[in-house]
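Omission of a single protein chain aside, the complex is shown with its protein chains in their original locations.
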Amino acid sequence: MTSSMMIFYLLAALLVLSSLMVVFQRNVVHCAMALVAALFLIAILFVTLQAAMVGVLQILVYAGAIMVLFLFVIMLLNPTALEPRRGLSWGFGMLVALLLAGALAALVSHNEAPADPFAATELFGAPESLAKSLFTDFVLPFEIASVLLLIAIVGAVVLAKREHN
Amino acid sequence: MKADAKELPLEIMELQMGPSHPATHGTIKFNLKLEGERVLDCDVEVGFLHRGFDKSCEQATWTQVIPYTDRLNYASSLINNVGYALAVEKLIGVETPPRCQYIRVIVSELARIYDHLTCCGMAASEMGAITAGFYMIEAREMITRLVENLTGARLTVTYVRIGGVKHDLPQDFAERVKQMFKTIRRLLEDCDRLLSRNRIFIDRMSNIGTISQESALNYSLTGPMLRATGVNYDVRKVFPYLVYDQLDFEVPLGTKGDNYDRFVCRIQEIAQSMRIVEQALEKLPVGPVWIDDPRFVLPEKEKVYNSIEGLMHHFKIIMEGIQVPPGETYFAVEGGNGELGFYLVSDGGGRPYRVRVRPPCFIAMGAFHELVKGHMIADIIPTFGMVNMIGGECDR
Amino acid sequence: MPDTSPNLQFIQQQLGAKVLQTLQAQGDDIIILDRAGLRESFRLFKEDSKLNYDFLSDITAVDYWQKKAPRFEVVYQVTSLKNRRRLRVRVPVPESDPAVESLTPLWRGANFLEREVWDLFGIRFAGHPDLRRILLYDEFQGHPLRKDYPVNLCQPRVPERKVEGTFVDERSHNKLARLKHELGSKG
Amino acid sequence: MIVDIGIIALKAFLVLFMVLNLAGVLGWIERKGSALMQDRIGANRASILGFAGMGLINTLVADPIKFLTKEDFIPPRGDKFLHTLAPCMALFPALVTFAVIPFGDTLQIGERVINLQVANLNIGILYVFAMGSLGVYGIVIGAWASNNKFSLLGGVRGSAQMISYEVAMGLSVIGILMVYGTLELQEIARGQGTLIREFLPESWRFLKSAIGWLPAWGIFLQPLAFLLFFTAAVAETKRVPFDLPEGESEIVAGYHVEYSGGKFLMFFAGEFAEIVTAAALMTTLFFGGWQVPYLLRDGFHFPWGASWLLPHLAVVLLQVGAFAVKVVFFCWLQILLRWSVPRFRYDQVMRLGWKMLLPLALFNVIVTALVIVAVQ
Partner (left out) sequence: MVPLNHYLILSAAIFAIGVVGVVIRRNLIVVLMSIELMLNAVNLTFIAFSRFLGSMEGQVVVFFVMAVAAAEAVVGLAIIISVFRHRQSLDPQEMQLLKW
């Protein structure tokens, strides 16, 4: 087994573990921290896939901003009461998950995926190449994304604003 | 969503600030109701430093009360001494000689400078401007040294006596005061540059803790708190005592009644107090510093040690106390924080029947919830700083 | 020294029988008022354009235990900033029913002062919005400035107030127990 | 292979060693420096044989020992795991950020060329921001795990403040990136080795002769960006006037009120390491990094034509020294700031961040873009 395989398995194991913690921890803050860990691990996986730019953006946007927002809201609401543990949807959830995982695994294993990657150049995944495709081929989606963010900001302000009498 | 679904308030957080909180000077507690950082309500709890001043005074002779008054507003103990002595003298119906009166004015004003420097310096350093705070404390330290040179103690001075002062000014006092004021003026200029014209400081202070003129009067506020709203009430001007009517000074007034006005009032009062001290030192007449009345004045040590009459005289005054005629009186002086009144009741014995102090900062704390309501937690700090609550006086 | 002045005479005219006595001592204006209708009397002091005693300086009380017939006297200092005059109002209060009307509707500053008088003398103020102890703690027994309260009286120890949610962890509990044990074996 | 790894390990060790020691020294400088400003003696027991200067060594040893021997207190209903994790998360980002900061040009020993930078990433500055954005977790988690209302308030303040100023900080750097055309910090530092006249077109003769002799440092090309970056960086390090998450007079000590002993030491060291990091970033982005004005690879070449050639090793040492001096200067500047101004209020900080710094940073980006187009 090569060193890259070992790194991958280590990361994958940790990632699955932290994802499970996101779902099965009862304390919301613990869930959030597990999710931060998962995001960080995914970012490292991105870096190993020669997508350093996206990996860093992942940390910057997800771990640095979105998750802090989550924590902020958790602290603001401070839901002290632990959520009730009801077994109702457990079986259902497991069933769905198993079916889904099975289906995906079946699809993947039938798929003739290329085992050897494309021989990447130095420029692959660099900020320049990402920027080039963003601002040439994908310039319209890019603009739409910015409008989407604007709408989200306005929506969030409207939703969370206190009603003044 | 149902039409009648009223919006519930967000979680209201109750926070107990104090009694051992760095900004509460150790001895006061605010029970806050917060919404986020905003103060919805503030319940002030005082009394953590209550030590039974009134009850203790009833057990002591009239003279023995003086050390207790030191411990009221320990930032301006000389003013307390003077106020108490003047009240007792009013009850007896005597007046001290002019030199004594001038000395009392001088020490009162030194104590006022000390008090205001403490207040402004602490408020500044609590807001993070520690350097400016230290400059003021440096100025304060010089006054402390001078007071130590004069009275023998730095804080609890017990300098004033009923019918006089403990002893005359030391020889080079005027010279030292002149030197000291030079340095204090320089330090205050530095503080002015660091604080009074600092944008952050102004933003933190102005329009915070505002109280209107009517409310301030209604809450019985006095001192810089009241003057910052524009009410011209200074006991030294309205009910002149000692020789204040012979000295030229102004009463700085504010306009808005916010923290910044209070701060500026105090800083300007320091300048006025320095003027008063300079004038008083210039006009200082020669003469005795004690009234010439053996009923109230201890005999000289020479007589005590060498003659039986002197010894008996000394013994009577020390053991039985000064005989104050029965009656009651109220006398107020302008303390560091406002009208410092003494209400004394005598039943004719050597001990006071009742000693009541009108504590200006206790009354100011009664208005505190009004000052901070609607502001942020951080605004409690400068507001409380500018109220200048001194535990010894507030809780007695 | 005359026991009256134009000011005091004016008050006497206005209030009539409510004024029990007027005095002038050491240049101070003093009136002794009946406690009935106290708030209205003070309203007159405050709002009358001639008297204009619009500033409440102080409220306190004196206990004349075994010296005077109504045991307590509540003492008010009011000031007229405009006329530069002070007035002292003394209100006798009997021991059997130690209560006077509260001045909080007139002066909000009376709040703390009246609480203090209640705390130290046990004189109640009818109509006060929040008459709690202020300088002393809630469990304090008696009113210490009454003359029959001994100076050296020890108050009973107050058990720790149970606050919702306080919890002492085991380690510090054990530490405390050990400390107590050590001290006990020594002394 | 082994030698390469060894060199990287050595570089990493050196950088960590320097940062942590500088953080310790700053702790002493802060005490002594503030004492100097405030007419007091300050740290008056920390001397060796009565010589106050030796107190530095004393403090460096005594401080950690004092912290490490204190009781490690965990609040009874706090979250033990997160309470322990938080200080690590506060210290970690401040230290790893240093990996991409170049402290010198290349050093040539024999055939081997050593880049004086721990890791040369092509996304350099983004990595710095990504790590910086993780720093907020130390505060938020520490605040939450302490089960204390004061620390919770500090945590909420801290998270809001750090997210807000990250935006302004990121935008203020965009101008620099546009001017030097790269994200790599080593490249940015190299780009500041030339003179301003190289950046100006031939036709702008007047400007060329007037300011062309200045080195092309970020501060001369992007003065507004430097002000914005400096402000945002001070806010990110959570020091006066932006120390609201701590706010020792209002919320006691904010997020680290329930910390003691070694964990507090980590917060403490993290704060000073952040100062060093911020100073290093300011140096690298705006003050030429390791560049000494007019010093090229082979020696000094002054704009008026004179030159003074130096051996390679001397040049490298000069450059590393220049970097260190600049970093220490900016550390001192931040400490000086701390002792000069009062603290902001929460809403004022937010207003400053969103309504002043952000629009100014956007304005700076637009102006920079226009100028670049005009120059080309």
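A, B, C and D label the chains in the order they appear, each numbered from 1.
Assume a contact is a pair of C-beta atoms (placed from the backbone, for glycine too) under 8 Å apart; a residue touches a chain by one contact, two chains touch by 3 or more.
This one's a predicted model, so the numbers in the text were calculated from it and none came from an experiment.
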_In chain A, positions touching the absent partner_ = 2, 4-5, 8, 12, 15-16, 19-20, 22-23, 28, 31-32, 35, 38-39, 42, 45-46, 48-51, 53-54, 57-58, 61-62, 65-66, 69-70, 73-74, 76-77, 79, 83-84, 86, 89-90, 92-94, 96-98, 100-101, 104-105, 108-109, 111, 113-120, 124-125, 129-130, 132-134, 137-138, 141-142, 145-146, 148-149, 151-153, 155-157, 159-160
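The definition used in the following text is that only the chains that are shown with their structure count from here on.
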*Farthest from chain D in C-alpha centre terms, which chain would that be?*
C
*asked:* Distance between chain B and chain D based on Cα centroids, please, to the nearest Å.
replied: 47
*asked:* Can you work out the whole-Å distance between the CA centroids of chain A and chain C?
replied: 67
*Mind listing the chain C positions that touch chain B in their complex?*
25-26, 28, 54-58, 60, 62-63, 67, 75, 77, 81, 84, 86, 88, 107-113, 116, 120, 133-137, 144-145, 149, 151
*Can you list the residues on chain A that touch chain D in the complex?*
27, 29-30, 33, 36, 52-53, 56-57, 59-60, 63-65, 68-69, 71-72, 74-76, 78, 126-127
_chain B-touching residues of chain D, taken from the complex the two chains share_ = 34, 37-40, 149-150, 153, 157, 240-241, 243-244, 247-252, 339-348
